[in-house]
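Excluded from the complex is one protein chain; the other protein chains are retained at their positions.
Presenting subunit A:
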Amino acid sequence: MLKALTAILLCQLAGETISAASGLPLPGPVIGMVILFAVLAIRKGVPKDIGTVGDTLLSNLSLLFVPAGVGIMQHAARLEAEALPVVTAIVVSTLVTIAVTGFVMAKLGGSRPDGGTTEEA
């Protein structure tokens, strides 16, 4: 458990370092994800304790967004003034993006309209 957590933090630290040093537009944790992926691919498997720690973090992923979400209270005045255009843009854009992306992926990826998936594709 301690080893697994250390391994995940080391990947993130390496990612942050690469992100800062290279000027890539990607944040450290996303580069860390690529690094951990490479490690798993080289080891040809997910070590049991890394799987346990990772699954625990991911099964509570929603919780981790709550502190940032509460930050909405800092922008109350601006949001009140621009509520209608902002809300309209976010709602329409997000739902259209989900529909369009899902549609293209389902068409090209080979899913059937009944909700089943084909094994090939």
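What we mean here is this: contacts are C-beta pairs under 8 Å (C-beta built on N, C-alpha and C of every residue); 3 or more make two chains touch, one makes a residue touch a chain; residues count from 1.
The rule we apply is simple: contacts and distances are computed from a predicted model.
Asker: Look at the options "Carbohydrate ABC transporter membrane protein 2, CUT1 family", "LrgB family protein", "Tetratricopeptide repeat-containing protein" or "FtsX-like permease family protein" and return the one that UniProt uses as the protein name of the missing chain.
Answerer: "LrgB family protein"
Asker: Which of these, A:L2, A:A21 or A:A41, touches the one chain of the complex that we don't see?
Answerer: A:A41
Asker: Spell out the interface residues on subunit A facing the chain that's missing from view.
Answerer: Within subunit A, the residues touching the omitted chain are 5, 8-9, 11-12, 15, 25-30, 32-37, 40-41, 46, 50-51, 53-55, 57-59, 61-75, 78-79, 82, 84-86, 88-106, 108-111, 113-117, 120-121.
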